[in-house]
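Sharing a structure with you now.
Here the complex is missing one protein chain, while the rest keep their positions.
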Amino acid sequence: MMSGETLLSLIDLRKWYRIKRGLFGRIEYIRAVDGVSFTLNKGEAVSLVGESGSGKTTLGRTILGLEKPTSGKIIFEGKDLTELDSKTMSWYRRETGFVQQDPFGALPPFMTIMRILEEPMIINKIEKKERRERIYKALEEVRLTPVEDYLKKYPHMLSGGQQQRVVIARAIILNPKLIIADEPVSMLDASVRIEILTLLRELQKKHDLGIIYITHDLSTTRYFSEWIYVMYAGKIIEKARTQEMLKNPSHPYTKALLQAIPDPDAKNRFIFREIPPGEPPSLINPPKGCRFHPRCVFAIKGLCDRKEPPEINIEKDHLVSCWLYADSNK
Amino acid sequence: MSDEFFEVEDLYMYYRTRIGPVKAVDGVSFSINRGETLALIGESGCGKSSLAKSLIRLLPRNVEIFKGHIYLDGEDLMKMSESQFRKNIQWQRISMVAQAALNSLNPVIKVGEQVAEPLIIHKEVDKKTALERAREVFSLVGIPEAFIDRYPFELSGGMRQRTIIAMALIMNPEIIILDEPTSALDVLTQANIMNLLKKIRNESNISFILITHDVGLSSELADKVAVMYAGQIVELGDAENFYSSPLHPYSQKLMASVPTLRRDKTPEYIPGAPLSLINPPKSCRFADRCPFKMEICSKEPPVVSLEKGRFVRCWLHAK
Partner (left out) sequence: MSYRIKDQIKELFQYKYALIGIGILLVLIGISIYTVIAIPYHQATYLWRGGEGIWLDYPRNAMPSWINFFLPKKLPETIILDTQKTQKGVTKVIVPFGEQASKVRIELTFNYLYDDFPSEINLFYSAKYNVSSPHLTIYWIKPEGQRFKLRELTLRKNGAYYISNDGKLALNLQNYYSQKIGEEPNYVMSPEIGLFAVEDKSVSKLETATPLKGRYLMVIEGTLFEKNSDVNVKLVVYGKVYGAAGTDHLRRDLSIALLWGTPIALSFGVIAALSIAMIQIIIAAISAWFAGRVDFIVQKITEVNMILPFLPILIMISVFYSFSIWMLLVVVIALSIFGSGVKTYRAVFLQIKEFPYVEAAKAYGASSLRIVFLYIIPKVLPTIIPSLVLSVSDFVFLEAAMALLGLGDPVAPTWGKIIEDAYSTGALYKGYFYWVLEPSFLLILTALGFALLGFSLDKIFNPRLKER
């Protein structure tokens, strides 16, 4: 489906959390990620879009290795991460970077900026001289200049946007190949968001980075990724190139998402938006068949509530998991 | 005196901190008609939450200056004493949905009782009648009446926000202030809540004052738009004019920075950082970040009135 060198490959990845109900309770599972497969090429950015409870954050953390997959495979640069040994894991940690949602929380409050940026390098045994060089370079790349002004400061002395730049600097300082950005701008002011996203895009282009950009805000995805994957209740229900997704959303859920987002327009106050009724399902007992069917106005009785839809290729580079398109396999 | 429905005139609210006085509301004036909704747009730190709380007289403990006029149906609310205000206005004619209020519901009290509480306190209605009314309001906001007996943790985020809106509605206010009512909610839930607010607006004559940093969201309800920067309103106008052609450079930059789903445009960002509310300069507060900065901008710009109900605080439009 995609051309170019494959960086990351997920094959039927699942992450379930075990919980026990009651004292002698039954064991139940929260199926946060329930069968996700996709491929990411070198230098490409994917927006992983979903609402809270869709499992997108868990997916991001599992890809990073912060959670151990329950089943399925993660293949990075040809190596199967699920057969981990500690040496492979150390290598993998160098190859990936993490940009988190809360810029202040992501920085240890008692370390200076210089120290924060040094830490990943100290852990990965990079020599002192090179460390200094890399810190300067990283801060310049995220445009926190003059660098000397920032080295001795503590996180609380910086604005939200500046803090997030430090987080990004830290994420790229080991020269990774893949960055996972989990809601990197949702805690920042509107005017700063674009700045930070633009920065990420520039870095991606410059260093040929793969980025998985996790967000609930579809309107920002347009400028910052080649692909959009839409996630619902632990599964990816639609994948397409960005322009295609925004022009031709196919899955009823995707359509609803797009339709619910207001662009600034004075006419909006007279329009009622059509929203699928109900709430996202519990991840412990997801609905049988297609997980969206209880809320879907197009649900086909007897089919959507019984069998899970397969991934259907409706256009080049456009896949949907929906029974409505069963005949359009290209 | 005023013959508008709701008019704020020269409102100031400063509060004391160790470092100096924070001029959170620094000379704000606007007016709205009955049934009209005003959207107040601004980024974090511009003072919009302080303004919201000032309108309903929820002042911080260390308030230093609070002066100006707030006219409701011609009566100056600022002249009222604390107890008078609380007895007659607060929550009865003006109520508020605070930011992230859905997280401040009391976890050990049933939601029905919490919604009924303003009635019991202000109007001294007995519990049974109050709960009846709560049931009515629940159906108004789209919560099944059975939920009266549920606890907050049993409700989803969207439901809890509706509960908060119900609490604001229960006394039949004339004005409801909404401070970032959907910031903690998902896209679909947000759209649902906005639908609800539109419905309420259609079915009653309530005026909303919607405070948000989300320009797109503001257009869902706004009849009038005010843009706030560094404690002041820099532009006020009606929705049609504002969304199509904003006048103040800050408003223009704000519009330009909104990533749009449908329109093809590259969003720009505003360089620099928002001004601190402590010791703002005597010049135009946006001057340092303004692409149209002129020499005269080192003096505070006047409020230029363009048509009825439209003004800009900018030298570019001064005669």
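For clarity, chains are labelled A and B in written order, and residue numbers in each chain start from 1.
Definition applied: contacts are C-beta pairs under 8 Å (C-beta built on N, C-alpha and C of every residue); 3 or more make two chains touch, one makes a residue touch a chain.
Given the structure is predicted, the values throughout are model-derived calculations rather than measurements.
S.K.: For the chain that's not shown, point to the residue among A:Ser54, A:Thr96 or A:Asn268 touching it.
M.R.: Touching the chain that is not displayed is residue A:Thr96.
S.K.: Sort through A:Tyr136, A:Tyr154 or A:Tyr223 and give me the one touching the missing partner chain.
M.R.: A:Tyr154
S.K.: Tell me which of A:Ala32, A:Ala106, A:Leu158 or A:Ile275 is the one touching the absent chain.
M.R.: A:Ala106
S.K.: Going by the touch rule given at the top, which residues of chain A touch the chain that is not shown?
M.R.: Touching the chain left out of view, chain A contributes residues 61, 64-66, 89-90, 93-94, 96-98, 100-102, 105-110, 119-120, 123-124, 154, 156, 167, 170, 174.
Here is the rule we use: only the chains that are shown with their structure count from here on.
S.K.: Using the average of all C-alpha atoms in each chain as its centre, how far is it in Å between chain A and chain B?
M.R.: 33
S.K.: Please output the residues of chain A touching chain B within their complex, sorted ascending.
M.R.: 51-52, 159, 161, 189-195, 198, 216-220, 222-223, 246, 256-266, 268-269, 272-273, 275-276, 279-280
S.K.: Considering only the defined contacts, which chain B positions touch chain A in the complex?
M.R.: Within the complex, chain B contacts chain A at residues 37, 43-44, 156-158, 186-192, 194-195, 198-199, 213-223, 239-240, 242-244, 253-255, 257-263, 266-271, 273-274.
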